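Worksheet for the structure shown next.
Shown here: the complex without one of its protein chains, the others still in place.
For subunit A:
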Amino acid sequence: MIQYLQNNSDTVLAALRQHLYLALVPVLLGFVIALPVGYLGVRFPWLYHPLVNVCGVLYSIPSLALFVFLPVVLGTKILSPLNIIVALTIYTVALLARTVADGLRSVDKLVNEAATAMGYRRTRRLIDVELPVALPVILAGLRVATVANISLVSVGALIGIGGLGQLFTRGFQLFYLEPIIVGIVLSVLLAAVADLIIVLIQRAVTPWARA
(Lines give C-alpha, C1' and ligand atoms only; values in the text may rest on other atoms or scores of the structure.)
Protein backbone atom coordinates (compact mmCIF):
# COMPACT_ATOMS: atom_id res chain seq x y z
CA MET A 1 0.00 0.00 0.00
CA ILE A 2 2.80 2.39 1.03
CA GLN A 3 4.70 1.24 -2.01
CA TYR A 4 1.69 2.11 -4.18
CA LEU A 5 1.36 5.56 -2.66
CA GLN A 6 5.08 6.26 -3.11
CA ASN A 7 5.03 5.24 -6.76
CA ASN A 8 1.76 6.99 -7.60
CA SER A 9 1.75 10.03 -5.33
CA ASP A 10 1.37 12.37 -8.32
CA THR A 11 -1.63 10.49 -9.67
CA VAL A 12 -3.29 10.24 -6.26
CA LEU A 13 -2.73 13.92 -5.46
CA ALA A 14 -4.03 14.98 -8.88
CA ALA A 15 -7.11 12.82 -8.33
CA LEU A 16 -7.62 14.33 -4.87
CA ARG A 17 -7.26 17.85 -6.20
CA GLN A 18 -9.74 17.19 -8.99
CA HIS A 19 -12.12 15.55 -6.56
CA LEU A 20 -12.09 18.58 -4.27
CA TYR A 21 -12.58 20.94 -7.18
CA LEU A 22 -15.43 18.94 -8.70
CA ALA A 23 -17.21 18.58 -5.37
CA LEU A 24 -16.76 22.02 -3.82
CA VAL A 25 -17.26 24.37 -6.78
CA PRO A 26 -20.83 23.03 -7.20
CA VAL A 27 -21.42 23.47 -3.46
CA LEU A 28 -20.49 27.14 -3.71
CA LEU A 29 -22.42 27.73 -6.94
CA GLY A 30 -25.40 25.76 -5.65
CA PHE A 31 -25.44 27.70 -2.37
CA VAL A 32 -25.37 31.05 -4.17
CA ILE A 33 -28.22 29.98 -6.46
CA ALA A 34 -30.26 28.27 -3.72
CA LEU A 35 -30.39 31.39 -1.50
CA PRO A 36 -32.54 33.50 -3.85
CA VAL A 37 -34.50 30.47 -5.11
CA GLY A 38 -35.33 29.36 -1.57
CA TYR A 39 -36.22 32.91 -0.60
CA LEU A 40 -38.73 33.09 -3.47
CA GLY A 41 -40.44 30.02 -2.00
CA VAL A 42 -40.98 32.00 1.21
CA ARG A 43 -41.66 35.42 -0.25
CA PHE A 44 -44.42 33.96 -2.42
CA PRO A 45 -45.98 31.21 -0.30
CA TRP A 46 -47.82 29.68 -3.28
CA LEU A 47 -44.40 28.89 -4.77
CA TYR A 48 -43.29 26.78 -1.80
CA HIS A 49 -44.95 23.48 -2.71
CA PRO A 50 -44.07 23.60 -6.43
CA LEU A 51 -40.50 24.40 -5.35
CA VAL A 52 -40.33 21.42 -3.01
CA ASN A 53 -41.75 19.14 -5.71
CA VAL A 54 -39.36 20.31 -8.43
CA CYS A 55 -36.43 19.94 -6.04
CA GLY A 56 -37.54 16.41 -5.18
CA VAL A 57 -37.81 15.43 -8.86
CA LEU A 58 -34.42 16.95 -9.72
CA TYR A 59 -32.72 15.15 -6.87
CA SER A 60 -34.19 11.82 -7.92
CA ILE A 61 -32.56 11.89 -11.39
CA PRO A 62 -29.82 9.23 -11.38
CA SER A 63 -26.44 10.95 -11.45
CA LEU A 64 -24.98 8.80 -14.19
CA ALA A 65 -27.94 9.58 -16.44
CA LEU A 66 -27.46 13.29 -15.80
CA PHE A 67 -23.72 13.11 -16.53
CA VAL A 68 -24.41 11.46 -19.88
CA PHE A 69 -27.42 13.61 -20.74
CA LEU A 70 -25.93 17.04 -19.94
CA PRO A 71 -23.40 17.18 -22.83
CA VAL A 72 -26.36 16.83 -25.20
CA VAL A 73 -28.12 19.81 -23.62
CA LEU A 74 -25.09 21.98 -22.95
CA GLY A 75 -23.20 21.12 -26.12
CA THR A 76 -20.12 20.28 -24.08
CA LYS A 77 -17.71 17.43 -24.76
CA ILE A 78 -18.51 14.25 -22.86
CA LEU A 79 -15.16 14.49 -21.04
CA SER A 80 -15.60 18.12 -19.99
CA PRO A 81 -15.52 18.66 -16.19
CA LEU A 82 -18.26 21.21 -16.78
CA ASN A 83 -20.78 18.35 -17.05
CA ILE A 84 -19.96 17.15 -13.57
CA ILE A 85 -20.00 20.68 -12.17
CA VAL A 86 -23.36 21.52 -13.70
CA ALA A 87 -24.88 18.21 -12.63
CA LEU A 88 -23.69 18.49 -9.04
CA THR A 89 -24.76 22.15 -8.92
CA ILE A 90 -28.26 21.03 -9.88
CA TYR A 91 -28.27 18.48 -7.03
CA THR A 92 -26.96 21.07 -4.59
CA VAL A 93 -29.63 23.58 -5.56
CA ALA A 94 -32.26 20.85 -5.31
CA LEU A 95 -31.14 20.08 -1.75
CA LEU A 96 -30.38 23.60 -0.54
CA ALA A 97 -33.25 25.59 -2.07
CA ARG A 98 -35.65 23.61 0.02
CA THR A 99 -33.42 23.90 3.09
CA VAL A 100 -33.17 27.68 2.67
CA ALA A 101 -36.96 27.92 2.31
CA ASP A 102 -37.52 25.69 5.35
CA GLY A 103 -34.93 27.63 7.34
CA LEU A 104 -36.57 30.96 6.58
CA ARG A 105 -39.99 29.51 7.31
CA SER A 106 -38.71 28.29 10.68
CA VAL A 107 -38.07 31.87 11.83
CA ASP A 108 -40.57 32.67 14.59
CA LYS A 109 -43.39 34.84 13.25
CA LEU A 110 -43.10 37.04 16.32
CA VAL A 111 -39.44 37.73 15.58
CA ASN A 112 -40.26 38.89 12.05
CA GLU A 113 -43.13 40.93 13.34
CA ALA A 114 -40.95 42.57 15.96
CA ALA A 115 -38.32 43.36 13.32
CA THR A 116 -40.90 45.00 11.09
CA ALA A 117 -42.34 46.96 14.01
CA MET A 118 -38.83 48.19 14.92
CA GLY A 119 -38.59 49.72 11.46
CA TYR A 120 -36.71 47.16 9.38
CA ARG A 121 -37.37 47.28 5.66
CA ARG A 122 -37.83 43.96 3.90
CA THR A 123 -34.32 43.49 2.47
CA ARG A 124 -32.45 44.53 5.58
CA ARG A 125 -34.73 42.36 7.71
CA LEU A 126 -33.85 39.40 5.48
CA ILE A 127 -30.11 40.02 5.82
CA ASP A 128 -29.98 41.14 9.46
CA VAL A 129 -32.62 38.93 11.02
CA GLU A 130 -34.16 36.18 8.89
CA LEU A 131 -31.03 34.69 7.33
CA PRO A 132 -28.98 34.70 10.56
CA VAL A 133 -31.83 33.08 12.47
CA ALA A 134 -32.28 30.50 9.69
CA LEU A 135 -28.55 29.79 9.55
CA PRO A 136 -28.49 26.64 11.74
CA VAL A 137 -31.03 24.97 9.44
CA ILE A 138 -29.29 26.19 6.28
CA LEU A 139 -25.85 25.06 7.46
CA ALA A 140 -27.25 21.63 8.37
CA GLY A 141 -28.44 21.36 4.76
CA LEU A 142 -25.06 22.52 3.52
CA ARG A 143 -23.39 19.66 5.40
CA VAL A 144 -25.64 17.12 3.71
CA ALA A 145 -25.09 18.69 0.27
CA THR A 146 -21.30 18.79 0.69
CA VAL A 147 -20.98 15.18 1.78
CA ALA A 148 -23.39 14.06 -0.94
CA ASN A 149 -21.37 15.90 -3.58
CA ILE A 150 -18.10 14.39 -2.39
CA SER A 151 -19.53 10.90 -2.80
CA LEU A 152 -21.23 11.68 -6.14
CA VAL A 153 -18.06 12.92 -7.83
CA SER A 154 -16.73 9.35 -7.91
CA VAL A 155 -19.59 8.31 -10.21
CA GLY A 156 -18.11 10.66 -12.79
CA ALA A 157 -15.24 8.22 -13.16
CA LEU A 158 -17.55 6.04 -15.25
CA ILE A 159 -17.55 8.75 -17.91
CA GLY A 160 -13.87 9.45 -17.48
CA ILE A 161 -13.62 12.31 -14.99
CA GLY A 162 -14.28 11.57 -11.39
CA GLY A 163 -11.42 12.56 -9.08
CA LEU A 164 -10.76 9.78 -6.63
CA GLY A 165 -13.35 7.66 -8.44
CA GLN A 166 -10.76 7.14 -11.17
CA LEU A 167 -8.69 5.19 -8.66
CA PHE A 168 -11.62 2.76 -8.35
CA THR A 169 -12.05 2.31 -12.10
CA ARG A 170 -8.31 1.86 -12.56
CA GLY A 171 -8.17 -0.70 -9.75
CA PHE A 172 -11.07 -2.66 -11.21
CA GLN A 173 -9.60 -2.62 -14.68
CA LEU A 174 -6.22 -3.86 -13.43
CA PHE A 175 -7.59 -6.24 -10.77
CA TYR A 176 -5.47 -4.22 -8.38
CA LEU A 177 -6.74 -3.61 -4.82
CA GLU A 178 -4.48 -0.81 -3.60
CA PRO A 179 -5.87 2.14 -5.63
CA ILE A 180 -9.42 1.08 -4.66
CA ILE A 181 -8.61 1.15 -0.96
CA VAL A 182 -6.72 4.45 -1.25
CA GLY A 183 -9.67 5.92 -3.17
CA ILE A 184 -12.21 4.82 -0.60
CA VAL A 185 -10.18 5.96 2.39
CA LEU A 186 -9.45 9.36 0.85
CA SER A 187 -13.11 9.92 -0.18
CA VAL A 188 -14.35 9.14 3.31
CA LEU A 189 -11.61 11.27 4.86
CA LEU A 190 -12.42 14.15 2.53
CA ALA A 191 -16.12 13.98 3.40
CA ALA A 192 -15.35 13.82 7.11
CA VAL A 193 -12.96 16.79 6.99
CA ALA A 194 -15.35 18.90 4.91
CA ASP A 195 -18.17 18.08 7.33
CA LEU A 196 -16.01 18.99 10.31
CA ILE A 197 -15.04 22.33 8.76
CA ILE A 198 -18.70 23.25 8.24
CA VAL A 199 -19.52 22.23 11.82
CA LEU A 200 -16.70 24.46 13.08
CA ILE A 201 -17.96 27.36 10.96
CA GLN A 202 -21.46 26.74 12.28
CA ARG A 203 -20.23 26.89 15.88
CA ALA A 204 -18.34 30.08 15.21
CA VAL A 205 -21.15 31.97 13.50
CA THR A 206 -24.13 30.75 15.55
CA PRO A 207 -22.96 30.83 19.18
CA TRP A 208 -26.53 31.71 20.19
CA ALA A 209 -27.88 28.37 18.89
CA ARG A 210 -26.13 26.57 21.74
CA ALA A 211 -27.31 29.09 24.33
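We take it that a contact is a pair of C-beta atoms (placed from the backbone, for glycine too) under 8 Å apart; a residue touches a chain by one contact, two chains touch by 3 or more; residues count from 1.
Keep this in mind: contacts and distances are computed from a predicted model.
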Checklist entry - Which of the following names does UniProt give to the chain that is not shown: "ABC-type quaternary amine transporter", "Phosphoribosylformylglycinamidine synthase subunit PurQ", "N-acetyltransferase domain-containing protein" or "Lipid-transfer protein"? => result "ABC-type quaternary amine transporter"
Next on the checklist: Going by the contact rule already stated, which one of A:Val111, A:Ile127, A:Leu174 or A:Ile197 would touch the omitted chain in the full complex?
Outcome noted: A:Val111
Checklist outcome for this item: Out of A:Leu66, A:Val129 or A:Ile161, only one touches the absent chain, namely A:Val129
Next on the checklist: Tell me which stretches of subunit A touch the chain missing from the display.
Outcome noted: 108, 110-111, 113-121, 129, 132-133, 135, 206-208, 211
